[in-house]
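Here the structure comes first, spelled out in structure tokens, and everything after it is commentary.
Only one protein chain is missing from this complex, and each of the others stays in its spot.
Entry: subunit A
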Amino acid sequence: MTSRSSLSLSRVAIYATLLAACAVYLIPLVVMLLTSFKSPEDIRTGNLLSWPEVFTAIGWLKAWDGVGGYFWNSVKITIPAVLISTVIGALNGYVLAMWRFRGSQLFFGLLLFGCFLPFQVVLLPASFTLGQLGLANTTGGLVLIHVVYGMAFTTLFFRNYYVSIPDALVRAARLDGAGFFTIFGRILLPMSTPIIMVCLIWQFTQIWNDFLFGVVFASGDTQPITVALNNLVNTSTGAKEYNVDMAAAMIAGLPTLVVYVLAGKYFLRGLTAGAVKG
């Protein structure tokens, strides 16, 4: 009896804690959503958590007017950058795991430095390089920066994934007559779904949410949505339109949310892949 009641008591405590944690995470989102659907009068009269008197999409429409164009900028930057950096990372990882060469460990070690370099360190050299290449203030330039910066991470992901795959597979394929790219395309890539997903989600989140590179290397019409959102929210003229700010923030945040919901299960699977079988 006592053990039973203490068990249920601890259960209650656990669930209460979990619910409290959920609330901490979810209330800001709820506030954002509610506010984005309120009318300006509603915001002035009600408090933060009050229910909107009328649901209106006016905030969303105005927000889309403000940041919609930049949303497509972000899409045009993010999708090529994510794809290219993932492909390069996969090839790098394949070589570093399966075709060791003299110094490949050192090469990998140096590449890892890229993961620990703060963004700010590369700003000046990167802007100089982009200027020399004639890519300053272009979408292509931002794609290049994100590919180069993301390569260290994607290589790390793929290399560690491929290291856990027995190299007898590659040797068997070589004896079967397959070449470098055939082995990669026919044998390894079909096994790589989990780590591809990890890479895509990671890179998408990084690049979509990037503000610093966007604000430094793009200007005017080529700016990504993060910069546009900042510009919208930080305007000092006119009355604060919180519903528009919130809707714009939601628009900026939705794609990463959608990607995570769609591919999240692969993300967890990919992160733990190789953890069981050394």
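Keep in mind that, in the parts below, contacts are C-beta pairs under 8 Å (C-beta built on N, C-alpha and C of every residue); 3 or more make two chains touch, one makes a residue touch a chain; residues count from 1.
Convention: contacts and distances are computed from a predicted model.
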Which of "STAS domain-containing protein", "ABC transporter ATP-binding protein", "CopY family transcriptional regulator" or "Carbamoyl phosphate synthase large chain" matches, in UniProt, the chain that is not displayed
"ABC transporter ATP-binding protein"
Residue, one of A:172, A:212 or A:268, that touches the chain absent here
A:172
Touching the hidden chain in the complete assembly: which of A:28, A:190 or A:220 does that?
A:190
Positions on subunit A where the hidden chain makes contact:
166, 168-169, 171-179, 182, 186-187, 190-191
